[in-house]
Every structure is written in C-alpha cells, then in structure tokens.
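The other protein chains are all here in position, but one chain of the complex has been omitted.
Right, subunit A next:
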Amino acid sequence: MKCLVTGGNVKVLGKAVHSLSRIGDELYLEPLEDGLSLRTVNSSRSAYACFLFAPLFFQLYQAATPGQDPLRCKILMKSFLSVFRSLVMLEKTVEKCCISLNGRSSLLVVQLHCKYGVRKTHNLSFQDCESLQAVFDPASCAHMLRAPAKVLGEAILPFPLALAEVTLGIGRGHRVILRSYQEEEADSTVKAMVTEMSIGAEDFQQLQAQEGVAITFCLKEFRGLLSFAESANLSLSIHFDAPGRPAIFTITDSLLDAHFVLATLSEPSLNSQDLRSPELCRQAPQLQAHSTCHLDDFANDDIDSYMIAMETTVGSEGSRTLPSISLSPGLQPHCNSGPQSEEEDEAEPSTVPGTPPPKKFRSLFFGSILAPAHSPQGPSPVLAEDSEGEG
C-alpha cells in the first residue's frame, strides 16, 4: 500500500487520527479499493469509529502492490498519533505525507515532507490483523437528525469537560435537547447542576424524530467526531433508535466518510420522561444491565442491528489477542442468526469479567468471524475451545 496526501488534506488526516484516538488504543489501517480505512474500537467495545478516505482524497493511492494481496495492519494508536501530534505543525510545515505499508519489512512507514526540505520518517512496527468491521445500518434506525457540526459543537460547549455522558432527545415543539446526564450514584454536589441546551428544529437540516424520544451516550467520543466535523466544516447526521440500541453518527463528503457507532444507555424510563424534568427514575432491574451480554437483553433485541465486529487474528499472535475479544462467544448466534443455546449461557459468566463495560452501557457485540480471504479454518473453533476451557 502506498498513498500520498498533500496540502490541507494532511491536516484533515491528522484531525481524523486525533478523533480516533479518543476511542481506541489500537488503530486498524486497511487499504481498500474504495479508499484507505482507519478504524478503531474501544476496549469495552461500546464505541467503534471508522474513517474511509476515498482515493480522490490522495494525490496518489495504491491499495496494494501489483501482484500482491492488500495488506492490513494494526498499530498502537499512540505511535500513529505521535506522527500527527501537533496539528499546528501539520498545517504550517508539512507539505506532503506519504504512507506506505510494506509486508517485507513489516513496517508502516509514514514520511512527512516538511518545509525547507526537512523530511521526517517514522518506521512504525505493526501487527497483522484481520479486518475490523462493525455491522450497522443507519437506515434501520427510526430517528435521524442532521445539523451542521458547528450547531452541535456550540451546543455541547457549555457542558463541563468532566461530564461523561449526555442525553440527546426531542422535547416539546420539536426542539432538540441536550442535557448533562447524571449518574444515580453521583454525590449531591455534582447532582446540584444540570446543564441543558435546547436547539430549535430550524437549526437542523433534517429532523425525523418524534417528541419524547431520548438517548444517552458518551460525550468524549462525540466531542472527538464533532471537532473533526467542525474543522472540516461538514454536517453531522445522528441515527438513533430506542435507548440501549447503538447510535450511529455519520459524516459524508465526496472525499471521506466517517462513522462512529456509540452504545447508548439502556434506560427505558428515559424516553417516557419529560425532558424538562431532571429527575430520572430508574427501574430496579436496570442495575443488572452492567452485565454486558445479559441474556434477556440479548434475546429481546433485534440482533441484526447490533454491531458485529469481525476481528480474527492469524497465526502466532492469535493467542495474544484472544483475551481482548472475549465477548466473541456472543457472536456465534449472530452469525447463525439462531436462537440462544445453552452453551452460550454457560459461557456468559466467564466472558463478562474480561470486558467490564463503562457504566451501565450495554456493550455492542463484537466477535470473531472468518475473513473470506484467509484460511476457512479460522479462529472461530479456537475461540469456542477457549470459552469452554474457561467455563
């Protein structure tokens, strides 16, 4: 793989890396025919982000060396971010950025051609990996709104930086409401203030949602995407459904696409509440919701709308990566689209401690699926064995 980014697009790329870095610790870089994709997923698998830069975004784009299979790789987010750390520097001094992936040397080489002929070469070591893909369909979401990133960016400005989650809902008169979300356990001093922003429907380019619907999601990831969208001066679409179902945030442009899929708090009491009332009552069973793959939740939901990550690992590193995808047993029913089996039930307790989700977020379901290009024997059987071993 080889690609060349020039001019202002270097900063756009840098910005995208910055917003990805708010989510995951590892970056999946995959050259595709329709562009270069950069993806990440957070450790609790409740947030997934994907940028796809179209070939036109680049001065030169070559997905694969002719005669060779395209490579994909996984690198530490920190090391990739360090290349693009200073956005001011990217804007002021970098003229060209050349990224190449070489299977023979096992290095991802990022070369920055700067002013005065200075050249920075970063040789980053990477790991082979399978494609990271989330399965989601914005079209299946009941509600959708679209606004210039600036409108949403200004709306979240008043929220304290320490605020973890925000509730987005549709209030009376079709006004879009953003309200700081408070945890039940929060002490009274924190609880003392609720910040709420209300935006008129006229500020939205599109607004298809009924009054009364509301979802709660993490602000940190949202901020990351917003700051990217704001800098690129693009509109942001938010597709969402009932609480607990993932919300999909998208940015679309002729040169790039970005999708962020964030878990939402599963809180049935929320949508029926009047958005103006800060009191959020909570049902007792909700306390159990921290079990990520709670069987009841699992069975009751429309499984297809959940994200399914297809991450498999090849060869030697398989054993190393396995713990991070310990939720994988949950996936098998997805693949088969079959009902829950007894075995899953048994595997459940052992998988949950591996990936404690933040707060009461329902984790999005990820797992391992065979990559078609690779050995059909893939790791799925291995995963099953592991699960049994643990159980």
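Everything that follows uses one rule, which is that a contact is a pair of C-beta atoms (placed from the backbone, for glycine too) under 8 Å apart; a residue touches a chain by one contact, two chains touch by 3 or more; residues count from 1.
One rule holds in what follows: contacts and distances are computed from a predicted model.
Per the UniProt record, the absent chain's protein name among "U6 snRNA-associated Sm-like protein LSm4", "Large ribosomal subunit protein uL29m", "Cell cycle checkpoint protein RAD1" or "Eukaryotic translation initiation factor 3 subunit F" is "Cell cycle checkpoint protein RAD1". Of the candidate positions A:Gln68, A:Ser125, A:Ser140 or A:Gln206, contact with the unshown chain belongs to A:Ser125. Contact with the omitted chain, checked across A:Met89, A:Val151 or A:Leu234, is made by A:Met89. Counting over the whole complex, subunit A has residues 75-76, 78-79, 82, 85-86, 89, 93, 107-108, 116-125 touching the chain that is not drawn.
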